[in-house]
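The structure under discussion appears below in the form of structure tokens.
Yeah, one chain of the complex is gone here, protein chain that is, but the others are all in their spots.
Each chain carries a letter (A, B and C) given by its place in the written order, and its residues are counted from 1.
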Amino acid sequence: MKSSKPATDYSIGELMAVSIARQMEVHDGDWAAIGAYSELPMASMKLARLLYAPNLWWMSGGGGAINSTSKVVRSTSDFRVIRGAEYVMNMQDIVDIEMWRFSRGREKVVAVVGGIQIDKHGASNMVCVGDYANPTVRGVGTVGLCFGVSFSMVYFFTLHHNPKIFVDQVDFISSPGHTEARRKYVPEGCEGPQLVFSPLGIFDFESAARTMRLRSLHPGVTATEVVEKTGFELAIPDDVPETDPPTELELTLLRNAIDPDGVLRELRITR
Amino acid sequence: MKSSKPATDYSIGELMAVSIARQMEVHDGDWAAIGAYSELPMASMKLARLLYAPNLWWMSGGGGAINSTSKVVRSTSDFRVIRGAEYVMNMQDIVDIEMWRFSRGREKVVAVVGGIQIDKHGASNMVCVGDYANPTVRGVGTVGLCFGVSFSMVYFFTLHHNPKIFVDQVDFISSPGHTEARRKYVPEGCEGPQLVFSPLGIFDFESAARTMRLRSLHPGVTATEVVEKTGFELAIPDDVPETDPPTELELTLLRNAIDPDGVLRELRITR
Amino acid sequence: MELADIGMAPRREEKVGTLEEAVGLIKNGDMLAFGGIHSHNGPMALIRQMIRSGIKDLHAIGNVSAGMPADILIGGGCIETFTVCYVGLEHLGFAPRFRKAAEERKIKIIDGDEIYYVLGLKAGAVGLPFVPHPPGHEARDNPKFESTYARTTDPYTGREVIVSPAIAPDVGIIHAAQCDPFGNVVHLGSVVADDLIAKASARTIVTTEEIVPLDSIKRDPKRTSIPGHYVDLVVEVPYGAHPLSCHGVYNHDEPHIVEYRDADIDAYLQEYVFGVEDHFAYLEKFGIERLMALRESL
Partner (left out) sequence: MELADIGMAPRREEKVGTLEEAVGLIKNGDMLAFGGIHSHNGPMALIRQMIRSGIKDLHAIGNVSAGMPADILIGGGCIETFTVCYVGLEHLGFAPRFRKAAEERKIKIIDGDEIYYVLGLKAGAVGLPFVPHPPGHEARDNPKFESTYARTTDPYTGREVIVSPAIAPDVGIIHAAQCDPFGNVVHLGSVVADDLIAKASARTIVTTEEIVPLDSIKRDPKRTSIPGHYVDLVVEVPYGAHPLSCHGVYNHDEPHIVEYRDADIDAYLQEYVFGVEDHFAYLEKFGIERLMALRESL
């Protein structure tokens, strides 16, 4: 369904939003959550439902709006997001989703979230940099990352790519990566981190050791640059494709139907 | 506020409804629940809020309507009860109330309920007559009588008064009476059964042994009759007053504002 | 206009089906929860179709206060086990087939109160391992049903506490006034525990008075009582709760519930279930005038 020719003039945020939207095609019929500070995945969810996953159910952060069709606004809990929604979850509804419900055995429940640190096994951290008792940087908290051990799958996005974010091992495990602890404690069906969408490329955890692996490079980015800006040894396959750029149709939808105020193009993204 | 002269022509149901309504005066500002098959206490709650307890909050059974001002209908879950209500509880709200919330330490939470058996200590039974595993009569179930161990106070009403209902000991404890088990397990503040409103009179549990005691006789009823129709040794004080009959004002309100369809007068009540 | 309308994107799939397809989602031996309360909002047309189809050996967990839906499923021979919070007919008395089956020990009964039922469904919906109960419940007759409760330790006080299990039905069946083709439900009156049933059940079927367009839902998403992602199948069944009420649309048909109560169950089932071809043939037995007379808005 990428039925339109590649665009040439687009922002990195638009490229990332489109990449996440396309990934949602495998989640047509599934359920997805985004968190706070999530203008980018908000745009992705809207684009995905228009083009790739019309049966995706998604929740716009703590405001709880399901399948909102409003324009992108910066706060996912903004009440304008309720416009065009199909249901408004309260916190009990949200926590009910955050916990375990593989009893249905049908749809997957996925999250698209960020982190102040993400490590080579895909653990994420929102709590602190440095020692927990005496942190260098105190983060926002453990928030909803409890779903890192209950949702079917977790996708990460970051607006920056540098060795402070991509660390060898997180200083606090908000959501565990592909580690022994996950295999020991987490129920089957909760498959953990899948992909990372950064300003430099897309990454998976399909190396033999289930560490982060380069999957595609965004146009104009080299593997060397990614390696330099990553704080651990990245798995790099022999052939690394270039990330497909947005199509004209995707960009037209993003700019006219989804994000007419241009929130996405104003995002502070650094490489 | 019983500011109107005594009436002479009233039904036993009206007398009981008025008696319960007057008792609610001490619960002005408190919270009260009624269950199913509760036309009579439904009328009482409405009358209480008009005359004696304008600050009473009450819930009309499983339909969850709070402070309904609709006319009396037979099913407390009927959607017509939602008319004139201030909130509609779902079952989670209801169960939240059924459990313990003395943390507030302010208002009392009371229930006005029935039972297929009520015993001398005020235990009630809605589950079975005879052996639990092989019952003579299978009752409706354990329902909400869990609040017998969490609400501040329980009031009973019965539409019949005979030795099958008023038994020495219930065959199944849905809600415990004033027994050793209550004293051992139930938190302070949950004071248990207070009064019983039957077609013959009003009863409390203020005997030395905290067994059921005659408090007042409805007009025309003798203590001998009550003793004959009660399946255990009833405590009977030397002086037993007559239950105050309804006033003209109470009856006028009941018949015109609260129960214009005459549900209360059609209740099958037996002595 | 959607992009699907001009062939530029796949189309959102509707979940609309028939009562026959609904019964196809229910297997012999399933744990079944049904919505509504007392004489209100029960999915009666679907229940009649289940009986007609000979579904057997269900473990019904019912609804928190079940009346005719419970009784007719028992009378129709569909039930092996019933988790009972309340089964009765309110002011119309005991539920006769439930009472008979219980007294003759033809069905297995698990007694659980409203806390057991509601918090059990909540736990089942989300994978909480069990439900710890507040103190005090030990004073009731819990020892008589040890199969209902278990015990563990409160690590904060060291006290032993009563716990009950998570409840995760295989199938939940619900009736509501409105539902869109994608499963978004609107209750016009009480939701009771229908939302919890939808959350906790592996498969959820909604029968509805009227399938409304998605735009109707989007007009006021706060009215939506159950989000559609919990719903597997939507069936439009006008008067689908009869002889119970559908809150906000029509009242319960109390004379017919009395007729049911007093009837010979086999004769009743022959006349109103097996002897009618489908739901509309059932409704024809009552006639338009009687059905219209039941209608009442909130």
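Please note the rule applied: contacts are C-beta pairs under 8 Å (C-beta built on N, C-alpha and C of every residue); 3 or more make two chains touch, one makes a residue touch a chain.
Predicted model, so just to flag it, every value in this text is computed and none were measured.
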item	value
From C:Met8, C:Leu25, C:Ile110 or C:Val161, residue that would touch the chain that is not displayed	C:Val161
Selected residue (touches chain absent from view) among B:Ala17, B:Ala43, B:Val72 or B:Val95	B:Val95
Absent-chain contact - pick from A:Ala181, A:Ala223 or A:Val240	A:Ala181
Of B:Val26, B:Leu50, B:Ala223 or B:Val240, the one touching the omitted chain in the full complex	B:Leu50
Residues belonging to chain C that touch the chain removed from view	126-135, 150-157, 159, 161, 163, 165
Sites on chain B contacted by the missing partner chain, in the whole complex	1, 3, 28-29, 31, 50-52, 54-55, 57, 65-66, 69, 82, 84-89, 93, 95-97, 99-107, 150, 249
Sites on chain A contacted by the missing partner chain, in the whole complex	36-37, 39, 62-65, 74-80, 82-83, 88, 90-92, 94-95, 98-100, 126-127, 132, 134-146, 148-150, 172-176, 179, 181-182, 184-187, 190
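What we mean here is this: only the chains that are shown with their structure count from here on.
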item	value
Between chain C and chain A, distance of the C-alpha-averaged centres to the nearest whole Å	38
Euclidean distance of C-alpha centroids - chain B vs chain C, Å	29
Residues of chain A touching at least two other chains	none
Shared-contact residues (touching 2 or more other chains) in chain C	122
